[in-house]
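With one protein chain withheld, the remaining protein chains of the complex are depicted in position.
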Amino acid sequence: MSERTQQVSLQAQGLTKAFGEHYALIELDVAWYQGEVCALLGPNGAGKSTLLNLLSTLQAATEGEILLKGKKLTRQSAAELRKEIGFVGHQTMIYGALTAFENLEFFAELYDCWPAELSQKEHQAWLLDQLEQVGLKPAAHRLASGFSRGMSQRLTLARALLPKPSVLLLDEPFTGLDRAGIQQVCELLIKAKARGATIILSSHDLETTQAISDRALILKAGRLQGLHTLDVGQDKGALLELYQGSVN
Amino acid sequence: MNHKDLESQSNASTKIPILWIILGALGMFLAHYLVFIYAPMETTMRAAQRIFYFHLPSAWLCYIGFIMCAGWSLRYLMTQNPKHDALALASAEVGLTFGVIVLTTGPLWARAAWGVWWKWEPRLTTMAILFLIFTCYWVIRSFGGDNAGVRRFGAVLAVLGAPNIFFVHVAVTRWRGDHPNNIGLEPEMRVVLYSCLLIFIILFSLLVRLRYRVHTEERTVSALSRRLSRIGG
Amino acid sequence: MSAQFWPCFKAILKKDLKIELRSKETLATVSLFGVVLTFLFAFGFMGDPATNLAVAPGVLWAALLFTGSLSVGRTFAREQENSAFTALALSPAPRSAILAAKVLVNIAVMLGVMLVITPLLAILMHIDLSTNLFALMSLITLSTVGFALVATPLAVMAVGARFPEVLLPMVVFPLVTPVMICGVRGSAALLGTSADLDYLAWTQMILAFDMMIGGGAFFLFDWMVSE
Partner (left out) sequence: MNRHPLNIIKLLSLLFIVLGLCLGGLTVSVAQAQDGSESVKPEAKLEAKPEAKPEAKPEAKPEAKPAQVDIRPNPKRAANKNFDSEKEERLENLRYKHLWIAYSLVWIIIFVFIRQTWQRSQAVSSRLEELKSRLIALEEKDK
């Protein structure tokens, strides 16, 4: 990543999370910058999901703190900072009994994120446009319970992107997507990145990850194993090498 | 949390309150003397009336234990300080113990006095419901595992349960409010009652402290073993 | 830049009602359960007219409690599908808005169920409710509100718990004892089987309970769901 002068958007300081006597994450110190895509890599149980859960305010850290745009993420401030965070987890978090359109509409109302320049009547078109971007426009008025895993994943992504969050946390966003879907998601992510969003994603799809990531953060057993900058020109196996080198 | 923190934390709670134990033991002997020898025989209920010297202080302390539990739970909800939670749990447990005493001596007394084990009488009913609520609290805390969600759930239950009892009492009183309340205790009886109450208060605070000590130490142990597992890798 | 109460409240309410009206799943299953319960109670307690009159309030309120705990559990099971509640918890919506909307939805569902059960009970037990219909309705409504106010926050908290289906009734039933007593005594007074107090005093009592528990629940709710 060349433009290191950019602002830090998200920061973890001594971040630790314990479940009972088991540590999922141990004293993690990392800073993430605006407009970067950071890949979270590591074997199963390395603490990737825990880290994302902590960053999303879903779980509270045992020790250490998180700074979002310089503000400490506490229980009090979380309410205000939540709007800045978009989260896509293992679960799709969508309502099966609503259509794709209604799902988005609900979250748009919840986040109150209608673009200011639009009138009430244009809201519908705007939502359809959002669905179009993830390739769901044809299925906009179908119940989400009938969606395939890939379609649900797209809808979830559309939901997370709706309020234009400055931090986007993605836990395995490519599961269930076909090649075209992955391509589409990548385009969306690059667009968000261009807007200045910080994107942190965990994935086992090393190839795709390398294609869009600026940095790779490698975790093992809750500890930081390495933080590598990826160059655009690197060949496809570079990330795999890094990964294997760090984990073994 | 570093080593020194752990040390000081555990030291603060490890001290066994010797003075209280001595006071409590002396108090027991005194209570026996007062209840069985000093107190005059009551005319209508005779010996069975002496149950009441244990029954009443236990009932009061049961209520106090539950109210303390609600208070500490509220503080825990606001501060998230695990010590407050340990205190809430300890007072609920001791309150429950006294509740068991109330609910066992009560029927025994009722049987001797009224010829029935149980009466749908406001105080009895209120006590029973309160006891149920806090038994739920205790069950949740014992079997729910030790995580923040369970603690918070218990705390909310305690906070909602304690004032709720006000309504139960008023409702039951209005429903079955045929209870004569005017009693006159003889001076000697009063002396016995209040000394018993004092002794039970000492016992109560002793038990709460001991229990609190156990809970904090258990937490220290889990924190320590967590630390060890972390150092050990 | 905290989100506002009303928009979020309306959004959640609209969503829940939409789902409910579309699938009618909760309403249908819980009403059916209520009907089954009413029939069973009627079999169990059926006697001469005087007995019927005496047991009817108890039956009605017992049915309210059972169907209530079922419907509260159901409305949250819906949120748990796909972990949708996580999304709600991660949104900037004020916690109190989530609670208020959920309480209202539960009240709506429970009232719908009571609308089915009450006439059925009247028919099965030969009781004439028409004379004091309004008073009885207000009593039932207030009891429902009380139940929802107690059960909903606890249900929200039990979402991630280990044994939610046992936990909820176990905890809620002792807590709603005042509602049970006041409702039963109040409706007994309405039906003329109880001489103790007039129903207005009991109604007022439930109202007091509702206000107090509701106040407590909303006061505490921020702290309840913090993770």
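A, B and C label the chains in the order they appear, each numbered from 1.
Rule of thumb we're sticking to: contacts are C-beta pairs under 8 Å (C-beta built on N, C-alpha and C of every residue); 3 or more make two chains touch, one makes a residue touch a chain.
Bear in mind the structure is a predicted one, so any value in this text is a computation, not a measurement.
Enquirer: Write out, one label after another, the shown chains that touch the chain missing from the document.
Expert: In the entire complex, chains touched by the missing one are B, C.
Enquirer: Check the options B:L34, B:V170 or B:I202 and report the residue that touches the missing chain.
Expert: Of these options, the touching residue for the absent chain is B:V170.
Enquirer: Looking beyond the chains shown, say which of A:L15, A:L55, A:A79 or A:A97 touches the absent one.
Expert: Of the candidates A:L15, A:L55, A:A79 or A:A97, A:A79 is in touch with the missing chain.
Enquirer: Over the whole complex, note the residues of subunit C touching the chain we left out.
Expert: The missing chain touches subunit C at positions 2, 4-5, 94-96, 196-198, 201, 204-205, 207-219, 222.
Enquirer: Pick out the residues on subunit B that sit against the missing chain.
Expert: 3, 10, 14, 40-52, 54-56, 58-60, 63-64, 67, 70, 94, 97, 100-101, 104-105, 108-109, 111-114, 121-123, 126, 130, 162-163, 165-167, 169-170, 173-174, 177, 179-186, 203, 207, 210-211, 213-214, 217-218, 220-221, 224-225, 227-228, 231-232
Here is the rule we go by: only the chains that are shown with their structure count from here on.
Enquirer: Would you mind checking which chain's mean C-alpha position lies nearest the centre of all protein C-alpha atoms?
Expert: Central by C-alpha mean position: chain C.
Enquirer: Using mean Cα positions as chain centres, tell me which chain lies farthest from subunit C.
Expert: Greatest centre separation from subunit C goes to chain A.
Enquirer: What is the distance in Å between the mean C-alpha positions of subunit A and subunit C?
Expert: Centre separation, subunit A to subunit C: 39 Å.
Enquirer: Centre to centre, by mean C-alpha position, how many angstrom separate subunit B and subunit C?
Expert: 32
Enquirer: Find every residue in subunit C that makes contact with two or more other chains and list them.
Expert: Only 226-227 qualify.
Enquirer: Residues touching two or more other chains, restricted to subunit B: which are they?
Expert: 148, in rising order.
Enquirer: Sort out for me which residues of subunit C touch subunit B in the complex.
Expert: Listed in rising order, the residues of subunit C that touch subunit B are 150, 153-154, 157-158, 160-162, 167, 170-171, 174-175, 177-178, 181-182, 185, 196-197, 201, 205, 208-209, 212-213, 216-217, 220, 223-224, 226-227.
Enquirer: Using the touch definition from the top, list the residues of subunit B that touch subunit C in their complex.
Expert: Those in contact with subunit C are residues 74, 77-78, 80, 129, 132-133, 136, 139-140, 144-145, 148-150, 152-153, 156-157, 159-161, 163-164, 167-168, 170-172, 174-175.
Enquirer: Under the definition above, what is the set of subunit A residues touching subunit C in their complex?
Expert: My answer: residues 56-60, 75, 79-80, 82-83, 85, 87, 89, 91-98, 102, 106-107, 109-112, 152, 159.
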